[in-house]
Each structure stands twice: as C-alpha cells, then as structure tokens.
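Heads up: the structure comes next, in structure tokens.
Excluded from the complex is one protein chain; the other protein chains are retained at their positions.
Moving on to chain A:
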Amino acid sequence: MQQAFWLARKELKYNWVGLLFTILMTIFFATLSATLLEQAARHLFGSDVTFYNKVLIDIMFVAMTPCLGAIFMSRPYLNFETVKEDPFSKRMAFYRTLPIPVATLGLSRTLFSLITLGILSIVFYGTIAIFASFTLYQYISPVEFIIFIFVWFGYALALSGINPFIEYGTNGKMLHLSPLFILAIFVIVLLSFYSYVGYGIVEWVLLLIRDYGWMIAFISFLIGISGCYLWSKLLTVRLKKRDYM
C-alpha cells in the first residue's frame, strides 16, 4: 500500500501541468452545472414553471462526474497520436521491467485515480456550491445538497475505475474509441430512462434524496466502493496478462 501510494504520488507530481488544466476545465463545467442544477431544483420544487435542458444536466452528472477520476486535459487525451504511440502502455511497460509487484502497480493506478477524483470532486462540487449557493438553497436544503454530492461522488467512484483500466489495460486506440462507445451506451440509457421514468436522471436523484435522505447517499457510496474495488482487481488481472508492446 505504501509503495503504491509512493508511485501514485510520483505520477501526480509528473502530471501537475495536466492536472492544472483539468482543474480549470472542471471549474468551467461546474459553473455550467451550478446553473443547470439550480434550474432543475426550481423546476422540481419551485412553484413557477421553469423550462430548462434536463439532457444537459444529465450529461454533466452522468457522463462528466466519472471523468473526474482522470486527468482528462493531459496530452494523451488531447492528442490523437496517442492512438499510435500508446503512451500509457509504454509507461506501464517500463514499470513492468522493474521489481514492482503487479498488485502494487494496479493499486497505484487506482490510488492515482482516487486522488484525482478526490481533488477534482472538491473543485467541481466546491465551485457548484459557490456559484449556486444562494438561489439553490431556496429549493433544496444544505443537507440535501451534501447528500446530493455524496450520491454523485459514489456514482463517480463506482465508474471512475474504468479510466485507469482503459489507460493501462487497453491501448491508445481504445483510449480514443471508448468515449464513443460510452456515449452510445449513455444515449441509450438516457432515452430509456426518460421514456420509462418520465424524469431526468438528476431530477430523479433529487426526488429520491427528498424522499429517502441519507439512505440514498449510503447506497451510492456502497456501490461506489464496491465498483472501485472491482475495477482495481480487474486492472491488476489485466496488467498481469497483457502485452505491453
């Protein structure tokens, strides 16, 4: 654990520029989300009729929050040469030549993703809290807002493990193709959800929080921890079995 943490910290140090740009982009997304969340709360709990884009807010939370586990504004994500160069695999190939147990490598990637998720989530939800503070609290209480954060953090925790898995368990081609697959799945899930439930996903979560309170956060967190554990195990197995070059 200590060695995995050491490696995760080193990696974070090597990627500080990418992290900085990712933080800036996260702030941008958060300001947008703050406005949308406020509109969603007013639409659900306010007395006046509000029209807003529920698809956009669902994109922000359902698709965006799991990405907070990756430094998505770093070179490999922004450069299509990654398809050919496959820098994540090459980096891991080097680590595999060192006397580092594969479990330590897998854990270090998970820790790296968790630290990134932690930092970016603080930035994301902190920015939302600052930008939406006054108006949002007219419709949802501060406690409900905290539960809302925990629910989405749990969700992100469950899915963000896919980031290190794609980075180090697949190749450069998959790194750029996987968002397309995920987007397709996301569209299907979203459309099915709208037609069966009748609400947007974020709207539905807000309603669940009002009805069940901390229980929803607890369930989400539990799923998050299980998902994180599962992805970490999958990554370790994959690192053991794959070709790196």
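We adopt the following convention: a residue touches a chain if its C-beta (ideal position, glycine included) is under 8 Å from a C-beta of that chain, and two chains touch if they have at least 3 such contacts; residues count from 1.
What we mean here is this: contacts and distances are computed from a predicted model.
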item	value
Choices "Sorbitol dehydrogenase", "Cytochrome ubiquinol oxidase subunit I", "ABC transporter permease" or "ABC-2 type transport system ATP-binding protein" - which one is the UniProt name of the chain not shown	"ABC-2 type transport system ATP-binding protein"
Touching the absent chain when the full complex is considered, from A:Pro101, A:Pro142 or A:Gly213	A:Pro101
Touching residues (missing chain, whole complex) on chain A	6, 10, 14, 87, 90-91, 93-94, 96-102, 241-245
